[in-house]
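One protein chain is absent from this view; the other protein chains keep their places.
Take a look at chain A:
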Amino acid sequence: MSTVSPHSDTPKIELIGVKKAFGPKKVLDGVDLSVAKGESFVIIGGSGTGKSVMLKSILGLLRPDAGTIKVDGEETTHIDGRARDRVMTKFGMLFQGGALFDSLPVWQNVAFGLIQGQGMKRSQARDIAIEKLAAVGLGPDVANLSPAELSGGMQKRVSLARAIATTPEIIFFDEPTTGLDPIMADVINDLIVKCVRDLGATALTITHDMASARKISDRIGMLYQGKLIWQGPTSAIDDSGNAYVDQFIHGRAEGPIQMQVKLG
C-alpha cells in the first residue's frame, strides 16, 4: 500500500538495540527495526510480547533502558521539552480503546491537536474536524455527540479521524481492530489504508489480527520474547520458514510458542 518508495536513504523510524525491562522482566531485549518513509509496517506477536511497550518507547511515553530510537534520522531516545514537542507534531496515534476524551464532544476530540497543539481557531478547527469525520465515513450529525453515545466502531472511526486531523507524517495504530466485529474490522482496515495513502504517511501498526495485518501492511515483523524474530514483505509471511511465525499466523496451540495456561 506504500505510495513512496520504501527505499529512501534515511529511515523514517529506526530502532537499534532497544531494551526495556520492568523489574526483573525483560520486555524488549535488543529490538532492531527500520521503517522507510511511506511504508506501512505491522508488528505481530502474542499478548505480553512487548508490542505496546515498543510503540510507547517510540512515542516517548516510555524511556528505553538501552538502545537508540531515531525519527527521520534524529535521535529521540532521550529528548524532552521543546525538542520532544517538535517530534510529537509528526505523530498521530490510534489507541486500542480509542482513548477519546469523554468530557469533550466528538468534534473537539477530533480537533484537539489542532486547537491545543497548534493553536488553531476553534471555528476553523471545527470545519477541519467535520471534514476528517467525513473522511472516516461519519456525518456532521455526530460532531456534537459525546463519545459515550457512540458504538465501538464509531468510536474507533472518531479516534482515527483524530489521529489524522493534524496531517501527521507517522501514524501509529495500536490494535486497531480489537473488539470489533469482522465487518467493522474490515471497514476500519480499509479506512486505515485509505487515510495513510491519502496522507502519504508512514504507518506502524501493532496487532495480532492477521487479516488486518495482511490488509494494511507492506512489511510484517514478529516480536517474540522481546526480539524481532522475523521480518519481511507481507507476501512472504506464508513462506517465512520460521516455525514461530507459522504457528502464530495459523493460530495453532502446538508449536515452539508455549502459552502459559493454568487450569483450575
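In this section, contacts are C-beta pairs under 8 Å (C-beta built on N, C-alpha and C of every residue); 3 or more make two chains touch, one makes a residue touch a chain; residues count from 1.
Keep in mind that, in the parts below, contacts and distances are computed from a predicted model.
*Asks:* The chain dropped from view, which UniProt name applies: "Phospholipid/cholesterol/gamma-HCH transport system permease protein", "Tetratricopeptide repeat protein", "ABC transporter" or "Urease accessory protein UreF"?
*Replies:* Of the names offered in "Phospholipid/cholesterol/gamma-HCH transport system permease protein", "Tetratricopeptide repeat protein", "ABC transporter" or "Urease accessory protein UreF", the one UniProt assigns to the missing chain is "Phospholipid/cholesterol/gamma-HCH transport system permease protein".
*Asks:* Quick one: say which of A:I79, A:A99, A:A135 or A:A236 touches the chain that got left out.
*Replies:* Per the contact definition at the top, the residue touching the missing chain is A:A99.
*Asks:* Looking at A:T89, A:S146 or A:N242, which makes contact with the chain not pictured?
*Replies:* A:T89
*Asks:* Footprint of the hidden chain on chain A, which residues?
*Replies:* Missing-chain contacts on chain A: residues 56, 59-61, 85, 88-89, 91-93, 95-97, 99-103, 112-113, 116-119, 162, 166, 172.
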